[in-house]
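The complex is shown incomplete by one protein chain, all other protein chains being positioned as in the whole.
A, B and C are the chain letters, set down in written order, and residue numbers restart from 1 in every chain.
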Amino acid sequence: MVEKNTPALEFWQRLNRNRLSTVGLLMLGLIFVLCLITPWLPLPDPDATDLANRLKTPLTSNHLLGTDELGRDLLSRLLWGTRVSLVVGFVATLAAALVGSLIGLVSGYFQGWIDSGLMRGVDTLMAFPYMLLALAIVAAFGPGLLNALFAIAIVNVPFFARTVRGATISLVQREFVLAARLGGASHFGVLWRELLPNILPVIVVTISTTAGWMILETAGLSFLGLGAQPPTADLGSMLGEGRKLLFTAPHVSTLPGLVILILVISLNLLGDGVRDVLDPRLRGGALRSPQPRTEVLSAELGSAQVRSTEKLVIRNLTTELFQQGQAKPLVRNVDFELRPGECLGLVGESGCGKSVTALSLAALAASPPLRIASGTVELDGEDILRLPLRLLQDIRGKRVSYIFQDPLTTLNPVLTIGEQLIQVIRRHQSLSSRASYTEALHLLSRVRIPSPETRMKAYPHQLSGGMRQRVCIAIALANRPEVLIADEPTTALDVTIQAEILSLLNDLRKTTLKDSQTGKKTGLSVLFITHDLGVVSTICEKVAVMYAGQIVEFGETKSILESPQHPYTQALLACTPRLGAKHKVLGGIPGTPPPPGSYPSGCGFLDRCKVASVKCQDPVHLMQLSSNRQVRCVLKQGANA
Amino acid sequence: MLRYTIHRLLLTIPVLVGISVVVFLIMALIPGDPATAILGAFATPENATKLRAELGLDRPLIEQYFTWAGNLLSGDFGRSYALNRPVLDELLERLGPTLLLAGSAMCVCVLLGLIAGLLAAVKQYTWVDQGLTLFTLIGISAPSFWLGLMAVSLFTVQLGWLPASGMYTPYGDESLGDLLVHLLMPAVTLGLVASSVIARLTRTSMLEQLRQDYVRTARAKGERETAVVIRHAFRNALVGLIPVLGLQAGFVLGGAVYIETVFQWPGIGRMLVNAISTRDILLVQGGVMMVATIYVFFNLLADLIQHALDPRIQHSHG
Amino acid sequence: MPEPLLQFDRVTKEFDLYKNWFGKTSKRFRAVNEVTWQVEPGAALGIVGESGCGKSTMARMAVGLELPTSGEIRFAGKTLDKWLKEEALLLRQSVQMVFQDPSASLNPRQRIREILELQLQRLTDFRAEQRMQRMKEVLEQVQLPLVALDRYPHEFSGGQAQRISIARALISKPRLLLLDEPVSALDVSVQAQILLLLEEMRKELGVTYVFISHDLAVVEQLCPSVLVMYAGSIVESGPTNQLFQQRNHPYTDLLIRSVPVPGKSLELKSEEMANLENSQGCAFRNRCSKANQQCSQAPILKEVSGSMGGHECACHYPLSEAA
Partner (left out) sequence: MLKKQIRVMLLLSFLLLSFGLTIQAATPKDVLVVAQIAEPKSMDPATVTAVNDFRILMNVYDGLVRYRSGTLEVEPGLAESWTISDDGKVYTFSLRQGIKFHDGSPFNAEAVKFNFDRMLVKDHPYAETGPFPLSFFFSAIKETTVVDEYTVRFRMDDPYAPLLSNLAYPTGLIISPEAVKKHGKDVGRNPAGTGPYQFREWKSNQHVILDRNGSYWDGQAGLKSVVFRPITDANTRVAEMLSGGIDMMVEVPPDNVATFSSNTSYALHEQAGPHLWFLILNLKEGPLQDKRVRQALNYAINKQALVENVLQNTATVASGPTPAAFSWAYNDALQPYPYDPAKARELVKAAGAEGATLTFYVTEGGSGMLDPVPMGTAIQADLKAIGLNVKIETYEWNTFLGKVNPGLEGKADMAEMAWMTNDPDTLPFLALRTSAWPDQGGFNSGYYSNPQVDELLEQARVSTSQTVRAALYKEMQRIVHDDAPWVFVANWKQNAVTGSNVQNFRLEPSFLLLLHKVSKN
């Protein structure tokens, strides 16, 4: 149970995080307050004409902003006019939102012929040039604010209908809607209790982003003389009336134009903020795109450390989540090394930091919000974390390459397999396009893809999951890397496909070992990340078990599986179901793992551990049990000491 | 693809029929009629009734609709009451200027919008981003007709750089340069608002794409950042933006009503505004049908382009 | 033998893939292909198979969310159509479902209290205090504290959320519970908790389970009998122990051999590649090393020779006979 904020409070907190939207809110608030108190302000009657004092420029006595062509006080008219424009704009927005959302909701929920019927209607409205529709409506019903409002509302119904329909369709097949239907909910019940509350944010976002637009459109109609009737002022009609004085008394039209501008800007700023908060895609703060490389704090160099002869050496790696000035470590002081030709399994449950570790190795962890707080990653003795970007890019995909979990999202959906393969080949090798094509074909057949020529032209979505992952492997191996980092490469696959991929990886690893013609003692080193102990045992020689951002146990696969030392490893093995095993899994591990970023300073497993003691609240170090065996547990500390 | 195209074309039929009904109904609802408009200030009820009968406006609405729709299908748009010439002639004469204006505005919109959005996304939270964000914010917040007025005031009256109105210099050589000079201000004013919308969407869309897994893959492959941004993220963002561009085409066509009025551009939008006020029913109906058809066509085009760009969508699926 | 609680009788479900311009279907996809099975009251039946094999479609048909294209589904002896027409409310009370993704199956905008209470309001005529009573009861059964009532779904971890889903399903005291991959989105340590909870509740409440999963080991834990599905058809069925130890269908064999088990390395010929393109006959023949001409005719499900009863297999060349 993570937070205990009411949604409303959370909404305001998040909204205020966006500076600009706060500005918008303040500006809008100011305008609102001014409009509310206008009747009590010491202003002249906005409709009182005074022909002798017409077209006074701003800052003349008695008229702060001057007067219009009939000598009416502009400030007073602006304030009263803003009132009118605001009311019309908002009421029109609400009316459009109400009708449009209803259409969208019904259309998206029932689908079928109701949907096609309603949507053709909406298409019809949309295809109608919007301003002409408004003009025609006003022409038909006569000018006047109410009719202008009506016209603007009608014209904007399609936007709401479409947006809400889209949102509804994406929700209708969601399981909670199915659950409600299984719970015997009526159509109305589903629409009202299940769908509407979830679509409300969409509606609010659409309202907030279109309100400004609606005010502009209302002004547009008034500008054409179809809005407020004289002497009532609204911003658009003031602008329209002042237009003919543009060259003689520019302030008469410039001022209402500016007020519209400010009003709509503040509405849009607020709308942006609201959208950022409510749009599920933008959840988790502002939408920040990850930079080309993870931010690395401190130019620390492992000068004191002895340069290792291992292929890849990770020392003291700490990656943290940095948001709103707070740093929460996700990976804590991780140390391990990878020998040439070796396959190391990194095992742990979701949220234990294993993927962040993997991504940090080539500075690929999304930054912001992640950053590497300390540590080094040495490839053949060179700290690649602190290389200049261009040099780092030369290493990525050539010496260190990756395979990720979901092959559908990790491949570029709009490029063919061939394009994506050739890209990576030509990026790192100076090959002609013909040679790189041949090379790509060769790679595809190496990962045992049948009829590679036709697959080269295929797009990712046209391949099955297993095929896609083979393509990813081909891409990863394209430039004969020294280190392959496989981040849950089989998790999204069916078990038979998983088996195929695992054996393929195994074979490839062995062939690359034989491949090494250069004389150097090399071979593909693999870091294999998974949550499945079964998978680890099929492919890895060594295993590191992670929990709460730390490595809690490290050793040869066999010895870890046979005699786990850490209570967590023990419990994990115990609750892993095994096919055909005589024993049944009992109970699992009580409680849940600590959520990422809120790891305790002591042993992360403390709360769930059966043998925990007071000592476990202090930080625990990784103990060397034997040359090839480490564990992080106070019990072992005692045993060893 | 052909199958899909035909399917989409067939889908537009009910929309066009719907539009024809709506435009017909609205024009029937509008008080005042071509008779009063033709007779002008001298329209007495008696004269008007007589003229109405001559024009066939006293027949039942349904009959009028079917006569009109039937003629429309055979390419006969009828005759404008106010202009006293075939509607089709008038429409065709104005179609070119409108398409030119809308087309250039779309170019401005696409070019400015995509580039600004792309830049803002890539330079997120730098001064470039903030500057562009502010600029586009003003772009979507300023009334386009007001912008047009201000532009005329500045570039024509104050600076004398650009002509205030029209499509060619009267009695001039009607050269391309002359056209461009006249086109610049209206096209930019019209395209600016649309481009602001596109820029904002491009920015959001790019930011979203840059967070996708395949971008991480591209980086893991060692791709240079330019390639990551353009070849990977932007291409994908574009797929989602194409339909929006189609919608913007509609917006631009709608906005042309103002801009054509402010800049006296001899296009359909301005003609329609006049035609509505002169109750030139057949002209309005024909014009709206034409604009709507263009809009539907733009959307169709956007759809087809999206299909071409996005291999994921099944072509034959309705 | 008691009357089966749920029966599938030659049930087929097809989906339209493409429609032509006149709305007529030009290509269809057969998700479930003439399956027949049943489950007795109080039993727990596991259904295993890879993604896309039609097991979820079957679950949705079993609860009446989808209607079969042909064939008949009977619940307690009466066809489902009839239930839906005449006694839908009673059916809803009696048959409930737990979905795979706990976060998606709870309405994010409703507090747990609302989620549970709505279910009770819709399915029972309980008064407010009765409803409260029942909510307390069911929360206790799924081992959640009472304070959970005033929280929103996002405030819970995956395991806790799945407990709430189970609570919602159980609140109307159903006779049949369809569990559609209820633990596959969970971590191993949490998965074990939920499995244990499900097992206990079955013993305690006597609810019948139909448990759908792609994970053989999980099915083995919970279900005494099991169906193996491949491409919409049942390829093998029978008592779990017997079926896993004496697998007869080559697909079952492949499935079992593919499961990585800690401490055991995989022995796989990597040439066995998935290729789901098939039209007629045995769906598995393209992946099967033993396939020949005869396999282009669809095999029927028949008793495995020498089984102790109930072990059936749909294969022209079952492994036990080859041996």
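The rule we apply is simple: contacts are C-beta pairs under 8 Å (C-beta built on N, C-alpha and C of every residue); 3 or more make two chains touch, one makes a residue touch a chain.
None of the values given here were measured: they were computed from a predicted structure.
By the touch rule given at the top, the unshown chain touches A, B in the complete complex. From the options B:T5, B:Q264 or B:T293, the residue with contact to the chain not on display is B:Q264. From the options B:E90, B:E208 or B:D303, the residue with contact to the chain not on display is B:E90. Contacts to the hidden chain, counted on chain A, fall at residues 47-49, 51-52, 54-55, 69-71, 139, 142-144, 225, 229-231, 241, 243-249.
In the full complex, chain B touches the hidden chain at residues 30-33, 36-47, 51, 54, 79, 82-85, 90, 93-94, 97, 111, 115, 118-119, 122, 149, 152-153, 156-157, 160-172, 177-178, 180-181, 184, 226, 230, 261-267, 270-271, 274, 277-279.
Definition applied: only the chains that are shown with their structure count from here on.
Distance from per-chain Cα centroids to the pooled protein Cα centroid is smallest for A.
A separation of 33 Å divides the Cα centre of chain A from that of chain B. Shown for chain A are the residues in touch with two or more other chains, of which there are none.
If you check the complex, the residues on chain A that touch chain C are 1-4, 7, 174-176, 178-185, 189, 193-194, 197-198, 200, 349-350, 448, 450, 464, 466, 494-500, 502-504, 506-507, 531-538, 558, 561-562, 571-573, 575-581, 584-590, 592-593, 595, 608. On the chain C side of its complex with chain A, the touching residues are 50-51, 60, 63, 65, 88-89, 92-93, 95-97, 99-101, 104-110, 118-119, 122-123, 151-152, 154-157, 159-160, 165, 168, 172, 187-196, 214-218, 220-221, 244-245, 254-266, 268, 270-274, 276. Taken in their complex, chain A has these residues touching chain B: 120-121, 123-133, 135-137, 139-142, 212-213, 216, 219-220, 223-224, 236, 239, 243, 246-247, 250, 253-254, 257, 260-261, 264-265, 267-269, 281, 287-290, 292, 359, 362, 364, 366, 389-390, 393-398, 401-402, 404, 406, 409-415, 423-424, 427-428, 459, 461-462, 472, 475.
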